[in-house]
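Heads up, one of the protein chains got dropped from this complex, but the rest are sitting where they should.
A and B are the chain letters, set down in written order, and residue numbers restart from 1 in every chain.
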Amino acid sequence: MASISRESSAQRWLLTDTETSTEKGDWKITSEDLKLSGEGFSIEQKVLRGGKQEGSKVLTVTSQNGLTIALSPTRGMDLLHVSGHGVRLGWDSPVQEVVNPTYINLESRNGLGWLDGFNEMMVRCGFEWSGHPVTKDGVLYTLHGRAGNTPASKVEVTVDEKAPHEIRIRGLLKEVTFKKAKLEIWTELRYVPGSDSFTVHDVLTNHADYAHDYQIIYHSNFGTPILEKDARFIAPLKSVSPFNDYAKSGLTRWNIYGAPTKDFDEMVFNLAPKADSDSKTVAALINSKGDKGASIEFDIRQLPLLTLWKNTDTLKQGYVTGIEPGTNYAYPVTIEEAQGRVKRLQPGQSAEFALTYSLLKDASAVQKVEQRVKQIQGGDVIAISETPIAKE
Amino acid sequence: MASISRESSAQRWLLTDTETSTEKGDWKITSEDLKLSGEGFSIEQKVLRGGKQEGSKVLTVTSQNGLTIALSPTRGMDLLHVSGHGVRLGWDSPVQEVVNPTYINLESRNGLGWLDGFNEMMVRCGFEWSGHPVTKDGVLYTLHGRAGNTPASKVEVTVDEKAPHEIRIRGLLKEVTFKKAKLEIWTELRYVPGSDSFTVHDVLTNHADYAHDYQIIYHSNFGTPILEKDARFIAPLKSVSPFNDYAKSGLTRWNIYGAPTKDFDEMVFNLAPKADSDSKTVAALINSKGDKGASIEFDIRQLPLLTLWKNTDTLKQGYVTGIEPGTNYAYPVTIEEAQGRVKRLQPGQSAEFALTYSLLKDASAVQKVEQRVKQIQGGDVIAISETPIAKE
Partner (left out) sequence: MASISRESSAQRWLLTDTETSTEKGDWKITSEDLKLSGEGFSIEQKVLRGGKQEGSKVLTVTSQNGLTIALSPTRGMDLLHVSGHGVRLGWDSPVQEVVNPTYINLESRNGLGWLDGFNEMMVRCGFEWSGHPVTKDGVLYTLHGRAGNTPASKVEVTVDEKAPHEIRIRGLLKEVTFKKAKLEIWTELRYVPGSDSFTVHDVLTNHADYAHDYQIIYHSNFGTPILEKDARFIAPLKSVSPFNDYAKSGLTRWNIYGAPTKDFDEMVFNLAPKADSDSKTVAALINSKGDKGASIEFDIRQLPLLTLWKNTDTLKQGYVTGIEPGTNYAYPVTIEEAQGRVKRLQPGQSAEFALTYSLLKDASAVQKVEQRVKQIQGGDVIAISETPIAKE
């Protein structure tokens, strides 16, 4: 439990570090251990065992009156699930284990190997590419990229010494291939014990001497209890269009969810978010009664596009919706390139992404978000297009 | 060595469990420890180290006067080898390590990566597909499926408190991919210490809300000392046909084995087993003198087809024969589908497979099986076809 003080005002623990070959494995601290007053919390890392989760690490922040947040350093610092006030952010995937990437072959099923491990509340798609799989010049660009299956090279936990003792969990992911890429992302989760929100703050840097394209999608996924029949998606928007021909048929009710429905499969919509004068916007999933929800605030200068993935198939198949702020849509990288939505980092350049996730625990919390959406939307009408912008 | 009693009459040990993140690692119990009288036995798990077997687990049942049975939870509960009375069931593969699936890429060599780890006495081929590799719509269906390289998510050992203290080793394999499959199989090995037989009893369940095709082949492999020049394969049969053109040339002696033969490679025959009125049948490999053998009893309602794989190449190349009861033949899944041999499980539906493997230690044991084969065959002639039913 030795701490490395970085700043006078915070304690720091290095859980993983490839440079010093550090790996804490099972590890735990509590506010009691640290003799901190205020909202009680604990931060615990466990190494999972058995099956395809052998060796996968899970780091869990538990707060007495706020949220419990679990993420996996082994799986790209992905958020596994969040809960609080009897509400769960996350979903029930048929994949139940926290699959160690050593058991994943991203190329299997013609680039769909990612589906062997997908069960997160939030998985980063990226960073060399982030969309649907495609083969170009013999190279298979696999579904949603490599980020979600990249083990963190460095993981550190920081706790502010001053109340309210903000917790920060930072993880470094390296997407590095000789001659191809040297993208590194410092992921950061910030949480103030007791609160109902947390922030993801990532910095993606191109450490190469050459400019490099990148893509990022924050694939944020919610199932029951928020997702249910007549649950609604809300966000201030400029436009909505169906991802493909199948989604056309759902356009009239694009923002309303059905009950778990056999053979529904998935319906995807491309959204263009509208923001306030500071470029901030918010998207949310609200349950049918309007007394539970989840919201994501983000900045459209960082993440200009939003994909809505409605996967209201049966419960066992994975009843889930994805609210996915991104630099691009989920089409294959070839289409995103052709249509000019792929971003680029110059040598040494960084891009920042900040998202605030909130658990909306009651009607009052929901109403605040609804008001904010209305306020940003203002009098502007959402343009509904019936034509997909691209064909896979 | 803590035991969890499930039934009043048995002791149970949980060796691996992903739900509780349990992994016993090196572990052992003996009948002495348990203060059980009767035939002495031990059950031991070891975690292998080095090379490509790093982290592979082997679970071995040893019985004083009966069999020693080794299986690998890391490799799909496959049976590695069995021995007793100076006879070995199994074979000598050029692959000597118990390869951890983390080192296997099933897609390598255009779908032949399975061959990097193949050395088992019995490996389950399945469950989404089980035959030779084929690419369809860009998806590579790799040789013999994924089952044999799936680490068990749950492993439990049970010992009956009542004599003769039957041992049961159960292992849960999950073949789960979001949107694609949620097949789970509970494998079970049952062994009564001191006996010369053991039973494999598997239950494959489709946990999805959609019907799903499945295939299973019990790829059971025997080399020396049973396999030798003039060793024989026996089984009551309706018909025999060559798998391909090469096998045509071996049709006159399809059930007799040659000595290790350079350039023999492999010759495969498709068999249709004949069963008794309870649908039970038996297939066996008998050595040339008829005083050693191995037999497999199975139920043709569960496993209607039988593949005979004669790989009597040189000793170093792998002198081995496969006796392979299955739901289908070993053709690519595309052919099996087209010819209507692929089975299907409805949502929630299970299929059971029970096979009894016996080590035939002497002429008397061999004769009993020979008699049973004759009895089931009765007066019916085996139809020999010269034409392969399909072309790869």
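In this section, a contact is a pair of C-beta atoms (placed from the backbone, for glycine too) under 8 Å apart; a residue touches a chain by one contact, two chains touch by 3 or more.
The model shown is predicted, which means the values in this text are computed figures rather than measured ones.
Peer 1: Touch as defined at the start, partner being the missing chain; which of A:L36, A:L59, A:L106 or A:V342 qualifies?
Peer 2: Here the residue in touch with the unshown chain is A:L106.
Peer 1: Pick from B:S42, B:S83, B:S108 or B:T224: which residue touches the chain that isn't shown?
Peer 2: B:S108
Peer 1: Going by the contact rule already stated, which one of B:G25, B:G38 or B:G51 would touch the omitted chain in the full complex?
Peer 2: If we include the chain that is not displayed, B:G51 is the one touching it.
Peer 1: Contact with the hidden chain only, please: which chain B residues?
Peer 2: Listed in rising order, the touching residues are 46, 48-54, 93-97, 100, 102-103, 105, 107-110, 112, 115-116, 118-119, 135, 262, 313-318.
Peer 1: To test your reading of the contact rule: which positions on chain A touch the chain that is missing from view?
Peer 2: 16-18, 21-23, 55, 101-102, 105-107, 137-140, 150-154, 174, 176-180, 182, 207-210, 347
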